[in-house]
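Note that one protein chain of the assembly has been removed; the remaining protein chains are unaltered in position.
For subunit A:
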Amino acid sequence: MLEIGAATIVAQLAVSPTTSIQALFEAALQAADECICTAAPEWLGHCKLLLDTGDQVCYVSRTEANGHNSWSNPPKPLNATTNAEVTIYIAVYGIDDRHAQLAAQAAQTMLTVLM
């Protein structure tokens, strides 16, 4: 039966003004995509990464293997080092528990790139 394998991680991230949030987040998404592709090369689902600095909330997502990045509210430059909360959400369509494990691995991979 069709199911969704999902994983979520919430973490704190110190972001300096010199960091390109857009590039960092897109690299993290790419890493998650590649991780999922190792076991599900034609995956469909939703990989999302949300940033909340208190002043701005933005998120980027990807919905299929080797897909394009879609931004809602692209990040604005920061004036000072900011403690932000990031929420990672990975959901992959599948028919067995393997996809839940895969989602968890991809979420952890994304976190590693961010940190």
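Definition applied: contacts are C-beta pairs under 8 Å (C-beta built on N, C-alpha and C of every residue); 3 or more make two chains touch, one makes a residue touch a chain; residues count from 1.
Note that in this section contacts and distances are computed from a predicted model.
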{"item": "Chain not present in the shown complex, as UniProt names it (candidates \"Cobalamin synthesis protein P47K\", \"YVTN family beta-propeller repeat protein\", \"Putative secreted protein\" or \"Caa(3)-type oxidase subunit IV\")", "value": "\"Cobalamin synthesis protein P47K\""}
{"item": "Contact residue for the chain not shown (choose from A:20, A:38 or A:72)", "value": "A:72"}
{"item": "Chain not shown, touching residues in subunit A", "value": "1-4, 6-8, 10, 42, 44-46, 48, 50, 52, 57, 59, 61-64, 72, 87, 89, 91, 93, 95"}
